[in-house]
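For this depiction, one protein chain was excluded, whereas all remaining protein chains were kept in their positions.
What follows is chain A.
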């Protein structure tokens, strides 16, 4: 039976960590039993490169050193791989135990558990996240992982994107700066190379694979506010403009909660002044006969347009 991959990775990691001098690929191949099973040089080389990448993903810093005769040697230096001392009190330890349970994305959920294991091995006390609070960060969008890595490694990406109201996706070329999750949905902001400007994309509208396309060309700003842009589309940015509507008594609580002024009209109706942001017409349409728009005329026309379409069926 083939030797399990975890055993092979573990042996490679231990050899690289326990040596004080660079060890050559030849030496590693000779000493790690799992590599004996690989007969061709080509498959060994491929396996060795992949194994090194896997260990680096776990945080191991592996140095490559070229010797005088041109052969490469590898080692994981003690000083470069050591976690600096970290002392957490029980509340802090419990806080991290809670944080470690938050991710629902597979890669980061495992990474969070791994981090907690390293910290506990380093002496951080075991504390349970004893809390009736359960925060969750989902990231079911297939593009998430590739974009997270591209953001970290400063790589431009190409993907197909379908705008909210577009029939077909279009190719986009982006230098991704930041990812943000708002109301459970992920967005990416960055420099759109084709448009030469900052753009925000919603990850669920990316279709197909995210492909890496070289490094960044534009300067990355210190602060990227994704949420402000998205909130504005959602009609929630600060707006000084208001609309006047009539609302049937005892209905439309969320409109009342947002209203800047409310005045009773008669036994049945109130008049409200509400912030007029993007998408207000669609929201008001939901209330059907319980809302009447008084002003502005533009909002009234948009709402009537929606209602007429529904009335036609």
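Structural remarks
Going forward, a contact is a pair of C-beta atoms (placed from the backbone, for glycine too) under 8 Å apart; a residue touches a chain by one contact, two chains touch by 3 or more; residues count from 1.
By definition in this document, contacts and distances are computed from a predicted model.
Per the UniProt record, the chain missing from the shown structure is "Proteasome accessory factor C", taken from the list "Ubiquinol-cytochrome c reductase iron-sulfur subunit", "ABC-2 type transport system ATP-binding protein", "Glycine--tRNA ligase beta subunit" or "Proteasome accessory factor C". One of A:212, A:295 or A:309 touches the chain omitted from the figure, and that residue is A:309. Only one of the listed residues, A:47, A:88, A:158 or A:218, touches the absent chain: A:88. Residues 4-7, 9-11, 13-15, 17-19, 23, 27-28, 30-32, 54-61, 78, 80-88, 91-96, 98-100, 102-104, 107-118, 120-123, 126, 131-138, 148, 151-152, 162, 164-168, 177-185, 204-205, 226-227, 250-254, 257, 282-283, 285-292, 300, 304-311, 313 of chain A touch the missing chain (whole complex, contact as defined above).
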